[in-house]
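Note that one protein chain of the assembly has been removed; the remaining protein chains are unaltered in position.
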Amino acid sequence: MKQKLFYSLVVFFTALSAWAHYFTHSSGLQFTTAAAAIIVLAALLGKATESVSHYAGERVGGFLNATFGNAAELIIAIFLIKEGLFDMVKASITGSIIGNLLLVLGLSVIAGGIKFKQQRFNALLAGHNSSLMLLAVISLFIPAVFMRQLNVPHINQLSLMISGLLIVSYILWLIFSMITHKDVLSDENASDEEEGAIWSKGVSVLILLVATVFVAITSEWLVHSIEAVAKSLGWSEIFVGAFVIAIVGNAAEHSAAIFLAMKNKIGASVEIAVGSSLQIALFVAPTLVFVSLFFGNQMDLVFTSYELAAIGVATFIASSIARDGSTNWYEGILLVVVYIILGTAFYFI
Amino acid sequence: MKQKLFYSLVVFFTALSAWAHYFTHSSGLQFTTAAAAIIVLAALLGKATESVSHYAGERVGGFLNATFGNAAELIIAIFLIKEGLFDMVKASITGSIIGNLLLVLGLSVIAGGIKFKQQRFNALLAGHNSSLMLLAVISLFIPAVFMRQLNVPHINQLSLMISGLLIVSYILWLIFSMITHKDVLSDENASDEEEGAIWSKGVSVLILLVATVFVAITSEWLVHSIEAVAKSLGWSEIFVGAFVIAIVGNAAEHSAAIFLAMKNKIGASVEIAVGSSLQIALFVAPTLVFVSLFFGNQMDLVFTSYELAAIGVATFIASSIARDGSTNWYEGILLVVVYIILGTAFYFI
Partner (left out) sequence: MKQKLFYSLVVFFTALSAWAHYFTHSSGLQFTTAAAAIIVLAALLGKATESVSHYAGERVGGFLNATFGNAAELIIAIFLIKEGLFDMVKASITGSIIGNLLLVLGLSVIAGGIKFKQQRFNALLAGHNSSLMLLAVISLFIPAVFMRQLNVPHINQLSLMISGLLIVSYILWLIFSMITHKDVLSDENASDEEEGAIWSKGVSVLILLVATVFVAITSEWLVHSIEAVAKSLGWSEIFVGAFVIAIVGNAAEHSAAIFLAMKNKIGASVEIAVGSSLQIALFVAPTLVFVSLFFGNQMDLVFTSYELAAIGVATFIASSIARDGSTNWYEGILLVVVYIILGTAFYFI
């Protein structure tokens, strides 16, 4: 029953988005319908990835999950790069990181905290994740600080080198978390949550492919209308990237994290928020640098000082909260307050 | 006996301050006597607040304590705002935060550490407080970073919005710490320390009112003489605010924290230092922004990079020390050394 409703929504929003794209001229309508379609398609893509992973065996499956986890966002970003909207891409990277660490974590902690007085999770694992997160985000931070006063060829050279190192780090992380230290890092709560396969093997792969293609198509439609929408609303490229695109691209994950928190599985919520941030910093961001080479115009890794401040603050706070291994509603409130303050500040820039 | 001596000091310094204000022309004398009067009056105000809180019942009492805890400082700041000395106000906010986190905590840790080899306190509570402190101070930090390159109307708009959010966060914090999570946060050591009521209900309220009025009067005298004193000594507005005013406004609290540490109640000292900082960041600072509206000239929340560096460093260190739940004299030394270095640096600016 629930599944059927979901499939209907996917078809409905995708069709609506197609109609808006081909038969209307309102960029506002095109944008909102494309955004709605991406949100449901990303959810479908997530389910298909889990299902394929189930059949692929633990290792390959884990790798698929880790790589396709931010697929929707990656696809949107690729179309933005094609259009040369580099500032919006970097803003969307920033927005995904702060969105995961402040909004997703904050709403999850509030949602869980209203039902449960104090939610606890494996503090050792949390501390570990928190160290990795700090390391990952700082890796992204360093080049930006240093590259501010270098000339363009050096910036590009350095960006490529760092991107290579980050991708190597990410591959080593997959080896670490899925092969050498699989047992240490497994979170019982989180693994309980896996729904397993809801479709047969062939259907899963088919849905994965179809969902990816449709996410790509609707992403192109979204990007196509985005500049006109931003201009008509008076929003800056950086605000659209950091708040609108980041929220659309991550909506499916966000709701999953919140539902898990309400089932008292706050550990899994933290895992999603922190894991997704790690993936963006170590895999999505550097991959986009290499992708930009294919379009003949290299994107660098130089973030604005506002973006850096936002990433730094978000990492610092989330790490501080995650480290003690327990959460309550007030910690969630403060995370969300910081997110709102950042949002307002970005809006005014 | 002790009480009598204290009352005598209150009367003596208040009278001396009045004499200096009305019958002398030496701004140095006016300033020092007003400062001395404020210090003893703030101590009286603290005792009266505790006594009234005792009669008001736990919840209202807790709220009174939380709101009047930095009353002396708030009153001085209001008179500074009336005079348009916004830089001095912000410097005094900075000074209160670093004074609490470095000087008060440092001296308490040293005082306790000389008597006791290692002082321990509830690490969980400390971690919790530390997370909140980070979140609170960062909330203050963000707007400043972002507002540096916005135009004046946007800065004012953003400052008001952030101030509103901070006050809402503070009210939610009172609900959290006094209603929903009262039991989790209560520190046995700290609550032992409450002296209860030393006066009857009516006398307590009367003393609270009288002390508030006299703090206000002597604060006006202090502010009246402060510019002349600063000029004659060659001190900058920012140094006077961050070190002189902050120390005068917080002296009563400071001595209480140190005495508690010497009685091996370092947990209560940490509570005072961290709690007071939280109150300043989440309540005093934003309240002052709204107060400035009444005087027709809005104060913004843009701190200088020196103030931000000082607040950031102080928060970072205090949080690092508080997190492990144990202190020793050397940690106190280093906190005080950092305070002296900051003081020297501010002096030279």
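Lettered A and B in written order, each chain numbered from 1.
To be clear about the criterion, contacts are C-beta pairs under 8 Å (C-beta built on N, C-alpha and C of every residue); 3 or more make two chains touch, one makes a residue touch a chain.
Worth saying up front: this structure is predicted, and the values here are computed from it rather than measured.
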Contacting the left-out chain in the complete assembly, out of A:169, A:269 or A:326: A:169
Hidden partner chain, touching residue among A:114, A:145 or A:233: A:145
Missing-chain contacts mapped onto chain A: 124, 127-128, 130-132, 134-136, 138-139, 141-143, 145-147, 149-150, 154, 157-158, 161-162, 165-166, 168-169, 172-173, 176, 180-181, 184, 319
On chain B, residues whose C-beta touches the chain left out of the figure: 117-118, 305-306, 309, 313, 316-317, 320-321, 323-324, 326, 328-331, 333-335, 337-338, 340-342, 344-346, 348-349
